[in-house]
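Note that this complex is displayed minus one protein chain, with the remaining chains in position.
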Amino acid sequence: MEGYDFSLEMHVRDYECDIQGIVNNGVYQNYLEHVRHVYLKQIGIDFAELARQGINLVVVRAELDYKLPLTTGDHFVVALKMRRESRLKFAFFQDIYRLPDKRLIMNAKVIGTALNQRGRPELPEALDRMLVD
Amino acid sequence: MEGYDFSLEMHVRDYECDIQGIVNNGVYQNYLEHVRHVYLKQIGIDFAELARQGINLVVVRAELDYKLPLTTGDHFVVALKMRRESRLKFAFFQDIYRLPDKRLIMNAKVIGTALNQRGRPELPEALDRMLVD
Amino acid sequence: MEGYDFSLEMHVRDYECDIQGIVNNGVYQNYLEHVRHVYLKQIGIDFAELARQGINLVVVRAELDYKLPLTTGDHFVVALKMRRESRLKFAFFQDIYRLPDKRLIMNAKVIGTALNQRGRPELPEALDRMLVD
Partner (left out) sequence: MEGYDFSLEMHVRDYECDIQGIVNNGVYQNYLEHVRHVYLKQIGIDFAELARQGINLVVVRAELDYKLPLTTGDHFVVALKMRRESRLKFAFFQDIYRLPDKRLIMNAKVIGTALNQRGRPELPEALDRMLVD
């Protein structure tokens, strides 16, 4: 999608909906995380492999604006761009749109960092290099 | 807990932890929601009963600051205070502390509203009255 | 897939994996349910729409044989066939295979029924007709 670094289409699963018949507010973070991990893996940064090495990518802040709920049967796309937030932090700007009508479902900003084997913030080299500009 | 309207103690369940061995970032919203609902029910506002009447309490914005991760075996407390945010919105300030050391795990602000049977923002009377001051 | 009525390909999401780095044992029921619902919808039986009418499709028994775990990054297919189990019960035989190597991950038999508006077992007509033979 134009203006984004990556996007992935997904479908709501019925078990993700709650008593109100709409996607539970906590499930959106699952969607956002999944798409971040697929994107990172594609650019050579593997969340699970890093975890095995003792390097943990972690969320330090999430800002989620819920615009319209997704519901059973909905098809949607999660689009993202990734930017450096500071020397040791990166930010994902992630927007969710319903398909095919492209109604905005959520705006999110998710700030993360990486913790090295000693639990100290330190970006893995591949990530640091990628965020240079 | 002093300075809060309500608090509830909980324990991490192993299935809530992910590959990194810590509670997955999306699970905290489950904790926060559960404690909001227990609190609301205690003051006479039943999320599930309202949903059956076609009145939906929904989150419109969440700001989550992740300070320290919870991990397997952890015991913690979720404390909250509820304030009016605007005519049609209310805010929950929710903090999570690990027990027994009271280390801060998360600061959150969750803004909600209620949608009436026609999908329009309208606070149920009990909620409106409670937030008068 | 040959010998099945329906199949759907899926990918493991990292948040579905637990401390052991493999898909948590409870998550497989999410996969199985999702594929049942997609299949049912395709043959004209909409779980969510039925729920809105007060007709609940429910699981009465599940038998799950875990053969090999799925893990982060895995691609897999869930295949199913549906058979009448008795006058008021139907059974889904669901198998999960890893892709592309087609290693068997899980064999499952999930038996369900439908509860009408009075909470009594009664198959919706469309379902009853479909299971006639």
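The chains carry the letters A, B and C, assigned in the order they are written, with residues numbered from 1 in each.
The rule we apply is simple: a residue touches a chain if its C-beta (ideal position, glycine included) is under 8 Å from a C-beta of that chain, and two chains touch if they have at least 3 such contacts.
Only a predicted model underlies this, so the values are computations on that prediction, with no experimental measurement involved.
K.L.:
Which residue from C:61, C:75 or C:120 sits in contact with the chain not drawn here?
P.N.:
C:61
K.L.:
Please output the residues of subunit A touching the missing chain, sorted low to high.
P.N.:
Where subunit A meets the chain not shown: residues 14-15, 17-19, 21, 24, 26, 72.
K.L.:
Could you list which residues of subunit C touch the chain missing from the display?
P.N.:
Residues of subunit C in contact with the hidden chain: 19-20, 22, 24-27, 29-30, 33, 47-48, 51, 56, 58-66, 69.
K.L.:
Go through subunit B and note every residue touching the omitted chain.
P.N.:
Considering the whole complex, subunit B reaches the absent chain at 13-15, 17, 21, 30, 33-34, 37, 41, 47-48, 51-52, 72-73.
Note that only the chains that are shown with their structure count from here on.
K.L.:
Just how far, in Å, is the C-alpha centre of subunit B from the one of subunit A?
P.N.:
Each chain's C-alpha centroid was found; their separation is 22 Å.
K.L.:
Quick one: report the Å distance separating subunit B from subunit C, using the average Cα coordinate of each chain.
P.N.:
Distance between chain centres, rounded to whole Å: 32 Å.
K.L.:
Send over the residues of subunit A in touch with two or more other chains.
P.N.:
Residue numbers touching two or more other chains: 30, 33, 47-48, 51.
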